[in-house]
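Note that one protein chain of the assembly has been removed; the remaining protein chains are unaltered in position.
Here is chain A:
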Amino acid sequence: MAPYASDDSTTAAGEVDDLRSGRRKAARYIVPVAVVGVAAATIGLVPAIADSGDPDLPEITAQQLIEKIAQSDVQQLSGTFKITTDLGLPDLGGLESSLTSGAMGSGSGDGSSADPTAKLTELASGTHTLRVAVDGPDRQKLSLLENASEYSLIHNGKDVWGYDSKSNEVFHGTADEQRAGEEKTQEVPATPKDMAEEALKAVDDTTSVTVDGTAQVAGRDAYRLLIKPKQSGTTVGAITVAVDAKTGIPLKFTLTPSSGGAAVVDAGFTQVSFAKPAASTFDFTPPKGAKVTEEGELEGAAEAEGHRAPKSEGELRKELDKELDKELDKELGGRKSGDELGKAAHGGPEVIGEGWNSVAVFDTGGEGVPSGAEVGGDMGGFLDSLGDKVTGKFGSGTVFSTRLINALITDDGKVYVGAVDKDTLVKAADSGK
């Protein structure tokens, strides 16, 4: 005979009692089910409740909002920043990084994982969390949070340090004092501002800029600035910039493609503070035993590969930004991005079209992409699956598409790149001939 617990009443004799106690036993399972239910409701409802309250802010015109951004002179801030990039490229994960490091390694044989340029490609896809701390023009820190490790880029006075905690490697460069001063006006308050400025440069008859209500970003009240292309043919649907109502700092940047769906670039603060960051944040001494790579050591190797070794903090940041919104720079076209791209690539590109439909043209002088038939076999099939064959007045070529940027590589080695759809790209190639 089984023993019974004191809180158990299964001593019942009749069948009715058995049934009743059976029900009572079953009723106990309501508790775990209820716990699951409450948890699911909490997970589902809390964000919705927290989301519902768009802040009430006085009406403001787009012009005033842009001025607000221009006037903002926040010198000190720190915060957590999240960037999600979804270009619709396959997630290459480890393959991608091994490819890039292979490229780095083959040229120099001595690449440092703490070299900032080596980190840039990682930002081009997926979701990343960054931390930003700024204290005036001389001290900034940008950290890329990774699994159980972190990559930090620290600018403190004359020194620029890159520290990769995963491999315990350090990159050291020096910031040109004068340059740092020069950058001051335009570069200081962190990434969203740079992005917004880029976007606002394109304000002309090709673009509509409006204030589209308000939003809460990182717990702060913000205006939403909506930038929409008026032209057709571009793959850019809309750009939304959430601007902090108090300080005029852009807090969130979203780029949605015209094809709809999830945002291509979604970058914004998840937490931000305008207090002075602790001075120790910017102190860095290379840890004992860390491999330190001086800037000069890399330069030779990097130049041989066609990369430029970053020379100053300003350029480091510029390069980083360029990677973040490379696509933006391109379609916002303008002289600036043209020049920058020119510096980075072989020979300066031509720009065809205007506004959102700008298409940059590079002449690689190469042979173009071999078609599947030429390569043959499985590899050929793979190449063909990556791009679409197109023909036009320009000859024939292959179009490689992402959700934002499309590129046409012609068989004679010309490359047309832009945030435009395929037809516009072909048209640009035709007109370029």
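Here is the rule we use: a residue touches a chain if its C-beta (ideal position, glycine included) is under 8 Å from a C-beta of that chain, and two chains touch if they have at least 3 such contacts; residues count from 1.
Please note the rule applied: contacts and distances are computed from a predicted model.
The UniProt record for the undisplayed chain lists the protein name "ABC transporter permease", from the options "Rieske [2Fe-2S] domain-containing protein", "ABC transporter permease", "ATP-binding cassette domain-containing protein" or "Protein tusC". Here one chain is not drawn; of A:Ser125, A:Ser143, A:Ser258 or A:Ser401, the residue touching it is A:Ser143. The omitted chain makes contact with just one of the residues A:Thr85, A:Thr240, A:Thr281 or A:Thr424: A:Thr281.
By the touch criterion stated above, the residues of chain A touching the omitted chain are 2-8, 10, 24-26, 28-29, 31-32, 35-36, 39, 80, 91, 94, 97-98, 101, 105, 111, 113, 118, 129, 131, 143, 145, 147-150, 152, 154, 161, 163-169, 270, 280-281, 283-285, 287-291.
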